[in-house]
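One protein chain is absent from this view; the other protein chains keep their places.
The chains carry the letters A and B, assigned in the order they are written, with residues numbered from 1 in each.
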Amino acid sequence: MKIGKTIWETEKRVNQSMQVMKEGKFLAFLKESLKGISQIIYVENIITGLLILLAITVSSFSLGIIALLSAMIGTLVAKIGGADKTLISKGLMSYNSVLSGLVLQTCLTGPNVWIVALVGAAITAIFTATLMYFLGNVGIPILTLPFILLTWFVLLSTYKLDSIKLNESLSPQSVANWELHVEGEINLFQAIFNGIGQIFFLTETIPGLLLFLAVFWASRKMGIYAVIGNVVACVTALALGGEHTLIMLGLYSYNAILTILAVSVVYNTKENRYAPITGVVAACMTVPLMASVSIWLLPFGLPALTMPFVMSTWLILGARKVLPNV
Amino acid sequence: MKIGKTIWETEKRVNQSMQVMKEGKFLAFLKESLKGISQIIYVENIITGLLILLAITVSSFSLGIIALLSAMIGTLVAKIGGADKTLISKGLMSYNSVLSGLVLQTCLTGPNVWIVALVGAAITAIFTATLMYFLGNVGIPILTLPFILLTWFVLLSTYKLDSIKLNESLSPQSVANWELHVEGEINLFQAIFNGIGQIFFLTETIPGLLLFLAVFWASRKMGIYAVIGNVVACVTALALGGEHTLIMLGLYSYNAILTILAVSVVYNTKENRYAPITGVVAACMTVPLMASVSIWLLPFGLPALTMPFVMSTWLILGARKVLPNV
Partner (left out) sequence: MKIGKTIWETEKRVNQSMQVMKEGKFLAFLKESLKGISQIIYVENIITGLLILLAITVSSFSLGIIALLSAMIGTLVAKIGGADKTLISKGLMSYNSVLSGLVLQTCLTGPNVWIVALVGAAITAIFTATLMYFLGNVGIPILTLPFILLTWFVLLSTYKLDSIKLNESLSPQSVANWELHVEGEINLFQAIFNGIGQIFFLTETIPGLLLFLAVFWASRKMGIYAVIGNVVACVTALALGGEHTLIMLGLYSYNAILTILAVSVVYNTKENRYAPITGVVAACMTVPLMASVSIWLLPFGLPALTMPFVMSTWLILGARKVLPNV
């Protein structure tokens, strides 16, 4: 059997990696991991990564640690797996791992949560590779899909596995019993800080402020678009009669921020002459998509995560191949 | 910010388009829109488009207007987006928009329905482009998938958005509470007219008659196949023990008509020597597929639309690449 031999080889390889790190290359590894954190908002920027990490840590110390460890694990799995070095150093192999680590730590309870979150981050890195290959064939970016699907599968499995427990805030409900309660106070200012925070599962003003800082640091243009997407989505959600409590928590706007950035700043070319307007339209579309995906997941008690963002962005990126002006 | 500038540009472009139309090209645009209506049954034929529009208008005046406006909006979005002119002029960019407009107007209630239906038609045109690109990669036609997915997402979102309401005929139900009641009278003649009508969400004899006329006008061969698919599906549904009320409403046969036309008339080549038989088999398969899809959607109260047709047709079109005789 080759298992024994390959275990030994892996150990040797890991030991070598460790040694290399000690010899001063640990800093490079840390930089790659921080870029993994900043790639969540599409940039390769260590300061942005640090600011995001700070925002998370301010909100919860243990979440901050999980975020950094998840980024490191994602990077490590990609290295051991033999991924392209440029992809790794840009943080593109690990940003999904960061999100998985964060959300699993947030949505699960019990003494084993840390382990599940970090194992989840490791598998997310493998899944990132899988989807890169499949979606690379059609020339479309994976966005945050690996994190979304992995999280849904892990959360679903908790119903049948005694060692992991879902947070009580998540509970399955039949659509037949669903009742809509829209009423509630609205404070648009607070909603906007929560909107950017929700990308990282945070809902406070100071982390929100730090995250805006992180985006503006990376690019003033991105910062302005982030604000526009955020505001436009809140207004659309109000106009369509979305639940005010959800709007206040930023749950109707975080997808819009990621979407407008993808459509109007990151993945557009000169050919797409209406890209700024298309971005606003795509940001508005995340609102009904958020409503749809939430209802679709209601019987399983799962959160929509950034699926509305992925759907709205793919809709536009795919359409551009046939409608180049968009 | 480029948004202001691009809004201005779009306005200018729309104004130009308007002017061009006034100058006599409006007729060309209308023709393209009518072809969009006729493409629902795979033909590029203005008279067929007019007959279908007449059938819809006879059944409901407002539905007729929505159908024409949706076709025009779909065509317009494709033009502004810069789609290939041949695709637009054949009506291939807008037939899904027609269906979306019709079904949203039918399934929703409230004062905003018109707006939702027309915005839905516009987004369907973008989604048509997206799926054309994705499915073009595997060499398979999009059929009515854009309309199906868009409609499901819009209907799902109504549960969480106060400004749009689902028609009362649609209600979510747990599969665990589901009971089958097969009994009911059967009048095959009526069922057959309803079957072709259901493609356009209609259930009366005169619209059904007009629709048969529209198909036979386009091609005698298609007309005969439409009748065969229709009858075969009704008989299969009776044999398998489908609910008689649904068979009577044509809900077990509209998918079969679209399927047999696609498999035996539209997408077959000389190599597919058994195409006529395969078409009949595919038409029969839409019956259990209709049952499956309906149960799958039961917890969400969504209609199956033409999903059984899409599935059955793709099954055969894909298989032909490996089983050329089929």
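The criterion applied here is as follows: a residue touches a chain if its C-beta (ideal position, glycine included) is under 8 Å from a C-beta of that chain, and two chains touch if they have at least 3 such contacts.
Nothing here was measured: the structure is a model prediction, and the numbers come from that model.
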Quiz item: Any idea which of A:Phe29, A:Tyr42, A:Tyr95 or A:Phe127 touches the chain not displayed?
Solution: A:Phe127
Quiz prompt | Residue, one of B:Gly64, B:Pro207 or B:Gly242, that touches the chain absent here | solution = B:Gly242
Quiz item: Given the contact definition stated above, which residue among B:Leu210, B:Leu258, B:Val280 or B:Val310 touches the chain not shown here?
Solution: B:Val280
Self-check item: Missing-chain contacts mapped onto chain A
Solution: 1-3, 6-7, 9-10, 77-78, 80-84, 87, 123, 126-127, 129-134, 137, 152-154, 156-164, 171-174, 299-301
Quiz prompt | Residue ranges of chain B at the interface with the undisplayed chain | solution = 137-138, 174-176, 178, 180, 182, 224, 228, 239-243, 273-277, 280, 285, 288-289, 291-292, 294-296, 299, 314-316, 318-319, 321-326
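The definition used in the following text is that only the chains that are shown with their structure count from here on.
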Quiz item: Centre to centre, by mean C-alpha position, how many angstrom separate chain A and chain B?
Solution: 35
